[in-house]
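Report on one structure; see the data block that follows.
All protein chains of the complex are present and in place, except for one that has been dropped.
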Amino acid sequence: MKRVYVNEQWCLGCRLCEYYCAFANSNESDIVKALKDKKIHSNIRVETKGNINFAVSCRHCEEPLCVKGCITGALQKKDGLIVVDKDRCIHCYTCIVCCPYGAVSPSADGVIQKCELCAKISGNQPACVKGCINQAIVYEER
Amino acid sequence: MNYIYPEYEVVRNYARCIVCRACENQCANCVHRYIESENRMESKDDDCVNCHRCVTICPTRALKIIKSDHTFRYNSNWTGKTINEIFKQAESGGVLLSSMGNPENYPVYFDKILINASQVTNPSIDPLREPMETRVFLGSKVHKIKRDSNGKIDTSTAPQLDLSVPIMFSAMSYGSISYNAHESLAKAAEKLGIYYNTGEGGLHEDFYKYSKNTIVQVASGRFGVHKSYLDTAAAIEIKMGQGAKPGIGGHLPGAKIVGAVSRTRMIPEGSDAISPAPHHDIYSIEDLRQLVFSLKEATDYKKPVIVKIAAVHNVTAIASGVARSGADIIAIDGFRGGTGAAPTKIRDNVGIPIELALASVDKRLRDEGIRDRVSLIVGGSIRSSTDIIKAIALGADCVYIGSAALIAMGCHLCRSCQSGKCNWGIATQIPNLVKRLNPSIAYQRLVNLVTAWNHEMREMLGGMGINSIESLKGNRLMLRGVGLTDKELEILGIFHAGE
Partner (left out) sequence: MKHVIIGNSAAAIGAVEGIREIEKASEIVLISDEKHFTYSRPLISYYLEGKTDRAHMHYRDYDFYETNKCIPMLGVTATKIDVKKKRVLTVDNSFVAYDKLLVATGSKAFVPRIEGLDSVNEKYTFMNLDDAESLLNALRPTSRVLILGAGLIGMKCAEGLYEHVSSVTIVDLAERILSSILDAESAQIISERITSKLNILLKTSVTRFVGNTAYLTNGASIEFDVLVVAVGVRPNTAIFEDCGGKIAKGIIVNSKQETNIKDIYAAGDVCESYDMTISQNRILALLPNAYMQGHTAGKNMAGCETEMIATLPMNAMGLFGTHIVTAGAYTEQKFIDRKNGYKSLFVDGDKLKGYIIIDGIEKAGIYTALIRESVALSKEDFELIRVSPTLAAFSDAYRKGVLSGSKNK
């Protein structure tokens, strides 16, 4: 299955991926309208330490601890993709305790959110991949 | 007190700025700043070099850079530029430094030359349907038929460079540009079937794998020159001069001689890399001949030797001498050629336009019956496929592109290479900036550019009813001048439009 991978060597830590992600998941057609004066909640997060930068998003683990730990069944694995049924999430955040990558997080309304590889959005590449200015984020089979 | 008012202003459309801080993150000159108490961005125009990094990456197009309209009292003689230069020198006591090519308002002859096309009597060719040859060979051609003792024609030739298209990446050293820039050029050259040039910085060990597409340079500092460096190359270039700074040497500050740059140049870390103005063993064509043959001897006469000279006033006589020195190829660099750093006054006032130099050298060599002994490469601001067509019609075999290649990779011609803080990861050795140039992107952009130019050249050749680059070479009838004086037309060897 194709996944999003980050090549640390090329990640510049500019955090644009976070903004493109938030935009893509905003249901807005204009980026300014979507993100201006808002605290963004992105499914990909850049981490920085000294000269090292890298973005982290859901690995779509083969043995996903978040799905196994989810107490309501809101997190599910569908065709390899780990998705959230937002209606069933009750904000207990057991998944946050389970995920070894820190790749699930609460959204603005508290429901858990995570990268779903832009599966619900048209286009053949996730927004973070498309928006990365240095091709540090790639979408490929490994 | 700072006399210099910022040249550019950063204009931020606050209605569009989403405070993502990417501009702040990506500006090596620290122009952008986040004001936490107000949750907004602020810019400091003083430090902006107008490189467009922030403008390009801004996800909401909230930024643009404009030229400041701050002005001095009008004066045609004492322009603001001149006054500011004096301020700078009165402050620093130093030589003014600049980068990239001469930006001043001299005539660009390429822009005053028009290309011909066929109509009726000599049908044009559709390059999509009919063969169109853009392949060229560079090197000394056979100028006399020789037969062996049996009367059979000797078909051997001097070593040649084989190019799919008459474009090469000109010399830019590892040190003046980054590792990633070098890798991009090397990969693109390999993919395109052309050559790139190491410049006088040696060849990084990682790039030996591109040796089939590598021209190595031997310059006055002799940095990075050793046996395997010569052996590995496809051709060797002796750099006698550079269009951006004819008559002077080079100086890469010790601060840039770090790590791999130091190793590759074979000089200690932190020591300045000073390339002398002359080669201290070359004071005549005979001396040059010695170096040419030393290099040929060292490499078994298997590689063509290029001699690169700057286009200066007596370039024709120099070229004639070089052609007789045993060199296989002469590269002429016009006064608009780029540089990683040069004294401003030299860059902007020394040398002559490449168009005139090319036309007169080609004519001189033909007049002397030695044109076939050498191939001619011209550089010094080749900006487009039409510049190439015109250069070839004026007599060139091939062109060098440097600035155009850098622009393809992302250079925005902010002309601040000398600061070493290139925001595009090209003219810098700072690791955080170098990584901004991902060779897999940059290489593809180079390939795209050359491929696009190749398409355009084929179209123009076809239009002229010509089906190979070779048939265009020196074919000045395909050119006409506009707005040129009789003298200029005479030197260029072309008619005026309408004639």
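A few points about this structure:
Letters are used for the chains, namely A and B, taken in the order the chains are written, and counting of residues starts over at 1 for each.
Keep in mind that, in the parts below, contacts are C-beta pairs under 8 Å (C-beta built on N, C-alpha and C of every residue); 3 or more make two chains touch, one makes a residue touch a chain.
Keep in mind it's a predicted model, so treat the numbers as computed, not measured.
Taking the complete complex into account, the chain left out of view touches A.
Mapped onto chain A, the footprint of the missing chain covers residues 1, 3, 5-6, 8, 47-49, 52, 54, 56, 59-63, 65-66, 68-73, 76, 87-88, 90-102, 104-106, 142.
One rule holds for everything that comes next: only the chains that are shown with their structure count from here on.
Separating the centre of chain A from that of chain B, both taken as means of CA atoms, is a distance of 43 Å. Those residues of chain A lying in contact with chain B across their complex are 9-10, 12-16, 18-20, 23, 31-32, 35-36, 51, 131, 133-136.
Within the complex formed with chain A, the chain B residues making contact are 15-18, 20-22, 25-26, 57, 59-60, 431-432, 435-436, 438, 440-441.
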